[in-house]
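Sharing a structure, written as structure tokens. Questions coming.
Only a single protein chain was left out; the remaining protein chains are all shown in position.
By written order: A and B. Residues from 1 in each chain.
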Amino acid sequence: MDKIKLFIDGKEVLGTKGETILNIAAENGIEIPNLCHSKELKNFGACGVCLVEIEGNPKLQRACSAAIEDNMIIHTDTKRVKNARNAALELIMSDHEGDCVGPCSLNCPAHTDVQGYLKKIAEGKYSEAVEIIKKKIPLPASIGRICPHPCEAKCRRRLVEEPISIAYLKAFAADRDMESDSPFVPDIETGSGKNVAIIGGGPAGLSAAYRLILSGHSVTVFDSMPEMGGMLRYGIPEYRLPKSVLKKETENIKKLGVIFENNKKIGREEFSVLKKEYDAVLIATGAWKDMKIGCPGEELSGVFSGIDFLREINIGNVPKIGKKVAVVGGGNTAMDACRTAVRCGAEEVYVIYRRTRAEAPAEDIEIEEAIEEGVIFKFLTNPAEIIGENGKVKAVKLQIMELDEADSSGRRKPVPVDGKFEILEVDSVIAAIGQKYDSFGFEEMELSAKGMLLADEKNCSTNIEGVFAAGDATNKGASIAIAAIAEGNLAAAVINAYLLGVPFEKAEHRYSERNVTEKDYAEKEKAKRAVMPVKSPESRRHNFDEVINGFSEEQARNEAKRCLECGCHDYGECKLIRYADENRINMRKYKGVKHDIFTEKELVSIERDQGKCMLCGLCVRVCDEKIGKSLLGFRGRGFKTAIKPEFEHSEDIADCRNCLECEKICPTGALKIIK
Amino acid sequence: MRIVIGEGSCGIAAGAIKIHSAIEKYAAEKDIEIGITGCNGMCFLEPIVDIYDGKELIKRFVRVSESDAERIVNAVENEDFSSLSDIEISDEDKNFLDLQTRIALRNCGKTDPESIEDYMDNGGYKAIKKVLKMSPKEVIEEIKFSGLAGRGGAGFPTWFKWSAARKSAGEKKYIICNADEGDPGAFMDRAVIESDPHSLIEGMLIGAYAIGAQEMIVYVRAEYPLAIKRLEEAIKQAEKAGFIGENILGSGFSCKMRIKAGAGAFVCGEETALIESLEGKRGMPRLKPPFPAQSGFKNEPSNINNVETFANIAWIIENGGSEFSKLGTENSKGTKVFALTGKVNKSGLVEVPMGMTLRDVIYKIGGGIKNGKSFKAVQLGGPSGGCIPKELLDTVIDYKSLSATGAIMGSGGMVVMDEDTCMVGMAKFFLDFTAEESCGKCVHCRIGTKRMQEILTKIVNGEGEQGDIELLEELCGVIKDGALCGLGQTAPNPVLTTLRYFKDEYDEHISEHRCRAKECSAMLKYSINPEKCIGCTVCARNCPVKAINGELKKTHTIDQNICIKCGMCSKVCRFGAVSIG
Partner (left out) sequence: MSEYKSDLTKLEKVFEEYESNPENLITILQKAQEIYGYLPKDVMYKIGEKLKVSPAKVIGVATFYSQFRLEPMGKYLIMICQGTACHVSGSEKLASAVSDYLGIESGKTTSDGVFTLQKVACLGCCSLAPVMMINGEAYGRLTPEKAISILSEIRKKEAAE
């Protein structure tokens, strides 16, 4: 038959009369989004996503069914089309009840696929678990030990009983992988011929190095210290993260071809050389300068900064701290400092913190273990003066504090109680109240008002072309290691695009999130969280041996099995979320009640989640039109419509068991094969 | 003389059957003929009893009660009606019919719907005889000449649909009558079927002949049992008389006829949903194209028209298309039937020539607004239509002019609203309806109307927020563009027109938490005026939640925390002491 000519988005195409716009567009490489269409089935027209505008036709048409005509002028991307299409997607999302990815992963700064690797751990496939973890975290054994695990804070299992011990499971898998005969080794792309200099071998720098070497670039990491690892190596005490574990992991990065240049402090001159000799430079120097307490007596001998103190210890020196030590601060560095002080032989160690335990930013387990080790917490006190004698610390005068009303951030502000003080006799004071970036050598870089290195949060770029920055040194300042890793990953992606000369756009992902409460898990069988075996306080107080003993394999696998698998199995394949991202829809534009949610298990080998169903009817129609069974059907009318199977005889269920066509055709994750 | 009782649904609901029995009882063994007729449209006067002498209507009694039966029978027997002046129709009320032009309703309330003879006595089945001697093309030409447009709402030229179905190739063709009258506030179709089923049959037969259909199907709402019963009976009579069946009147043309009762789904008024339902399926609209004229019922060419359209056909054939097109305006020919209801003095069925103004229908025929209140708006077209405000009362009734207001001609629902009607509440009422009746197939309608309904509910509950109106407007636009069928596409109309003409009411609800019609109870505050309250305790005793405190002969007060705003206190207070604000 003769071909007819038409225009789609200005492109002239040929087609046969009677063909649909959708097909002609697809044949010509123009994708018109659609959710309820299948070539195998009759046209349905439910989703309203494939709408197009045809010149001369006052109404928008559904491309899945509208037939082409000679000289038709079709637009698939006018404002009107986009509005109507996005409305369909936004309306579906307002009625969609499902988690695209688990809250654990969403709350992890690096978006590690927790559910994915827990599943592998549950199956005993540790190297495969590490493969998943290393897509985001190149140092899993180390991070697993020290991460304050925001993932666990959002773990849905807490609605059943307690969150899953995600961080330790990560360390477990990484340890097993490293011990195994064939540890995971990532694939490296062929060389790009470009080279990158990374200044700083901490979590941010090493993550960027790992990602960039895998992308095929040459990478050199410069670090002023003798060993790589940054704060992981010099800030975190041995008893929490053994140097040997970290060393193995940094060595693994080195084995991939990253050049490590230790003991190389980069100053102004070196920096200008790097800028010339490398195609890109990443500054990831961290935040190593202490904040001052700001009270009289800080200059006395016997006053240490937390960072310096820990670094000295980690280098192998033992500063003279005496028998009585006061550590100022309530964060994790303060905990590391006080517990290290105990291990250095101090007999009385105090923590001075101006708020209460509830407000302390340190991990609760750290506080707990410090107390077990004999640390005395002086909550609601603040140093007013460090009293000296002969230039040496003799005591610290503490202002007694109380909590005021909550401020705008929700934290209650500590205020001094007039005239109430306490004198605490000490030999040394360790101030662990915060860290700052040291701009020495990088004077040409623009700084934030707070003195941090200014980098674009979306693409790590700085005021100098080709120089990028990430990690504790930048913007908001020091944070947790996993946040630095996330930034390192982002910087690597940006630098990769920069080196390849392609524009970088930070992938903006939308997620559907379920709204759940304890009630939703009332039926779930309880299983207690695995307790990490630890050394007793007595046996650990006087040495730097690792406190934890690690999970047994049985413990680890059972713990991993507790995962509720909140994230959608179909996230990677889901057309709905892909369109949501591609069309940049507003996921929360429309609010309102959702249709009745239930999980249908009668299909035996397939589970149907009505929460994720958008009634495209593909499963119903494939069962009817293609298979000829019609076991699935629409139920009810209007907003309350649902899809349910109906079996009159048990043979029908048997009939249903093996075809799985409905699962294959579902554009979202509403259907899932369970056997 | 003959006593004829009006026994349409309206009359029956008002008590016509009881009156009929009573009259039979008193007339027993007297030489008085008793007959029935359908609905003459004067619903506000039901039950109605007419007295005929031969073909001549000599007396009409209205709002008749059972107790009037005896004196009516006696009066007829004595041929003296002087004692019945209290129930005789007033001259003023006679206007109601006199001001109308009746084509589709020509026999309604006149002939006996259960008698084919009566229909034929009044000129029935002459048109089909004439048609059988014409060519189908000539029939379609005559209809084209008349300018008749589909009376179901969209106003598509009838000849065009017929012609398309005629030209479509198919093994079998169907002509279908859409009698799934679902608009809340519309009952024209029911009245026609109950009162004059043969005119529908004859109209369909002519259509069947014109397009070459072998079967006629009437899809009737299940809620219309009387209509179904009378139509069933009429089909049997017509079959017996040789108008339906094989080789009709020896012409060689054969056509069957049957009724299909709907099962309660508004969406089945949409033609493709109706076809799905006819096929025994869920009434979910199909994609168009293909249009029913190409592939309809059982994938065969099908033509669907509504009851009123068919009811006009025989008249047009008999009187000529040009007679019909003399009535009406440039773009809208003939007459239109409306179900006039709401806050109007005379509610009922009216058939007026196109071109009459809304004001004339409401004030001249409908007798103006009830209880001396002031007119606020008139709703046309039901859930697909809109509210027309006072300023536009002089709009003439034709397809173009009504569309320009944002409303539509619709199938004929005409609901009058006065100052006590909240327009936001009205929009919510229609969205409640559409959301409930959405078939659930397409996203824009299923979820979109639900979201609109939720926003409107929020507003009438006094929880409206800034931005709600904008969001509503946006939803209106995208639903119009994205919904699969006509019902979804027109669902935003009630909101759009109220936003267009009564935006200040929306604003008041949102910004001031005030409902000027005092209809949205969430925004009302009942209080007792101490100057008027005499402490009679009536309000306190009638309050269902015991929210009113006070002792005998002392001023009472309402506890606002307990008050559920039911309005009982205000209703029972004889001193006007309860104020609503």
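Keep in mind that, in the parts below, a residue touches a chain if its C-beta (ideal position, glycine included) is under 8 Å from a C-beta of that chain, and two chains touch if they have at least 3 such contacts.
Keep in mind that this is a model prediction, so the values were computed, not measured.
**Student:** Looking at the full complex, which residue from B:G54, B:G252 or B:G280 touches the chain that isn't shown here?
**Tutor:** That would be B:G280, which touches the missing chain.
**Student:** Among B:P184, B:P290 or B:G550, choose the residue that contacts the chain missing from this document, as touch is defined above.
**Tutor:** Checking the options B:P184, B:P290 or B:G550, the one contacting the hidden chain is B:P184.
**Student:** Just one of B:F253, B:F433 or B:Y526 touches the chain that is missing; which is it?
**Tutor:** Hidden-chain contact among the options goes to B:F433.
**Student:** Where does chain A touch the missing chain, residue by residue?
**Tutor:** 620, 624, 629-637, 644-650
**Student:** Considering the whole complex, not just the chains shown, which residues of chain B touch the missing one?
**Tutor:** Residues of chain B in contact with the hidden chain: 9-10, 12-14, 43-44, 46, 182-187, 190, 222-224, 260-266, 277-284, 339, 341-343, 347-348, 379, 382, 413, 415, 417, 421, 426, 429, 433, 437, 439, 566.
In this section, only the chains that are shown with their structure count from here on.
**Student:** Based only on mean CA positions, could you tell me how far chain A sits from chain B in angstrom?
**Tutor:** Inter-chain centre distance comes to 61 Å.
**Student:** Can you list the chain A residues touching chain B in their complex?
**Tutor:** 43-49, 51, 59-60, 62, 64-67, 80, 83-85, 87-88, 91-92, 94-95, 590-593, 614-615, 617, 634, 636-641
**Student:** So in the complex, the part of chain B that touches chain A is made up of which residues?
**Tutor:** So the residues of chain B touching chain A come out as 265, 282, 284, 286-287, 289, 435-444, 446-448, 450-451, 454, 471, 474-475, 477-479, 481-484, 489.
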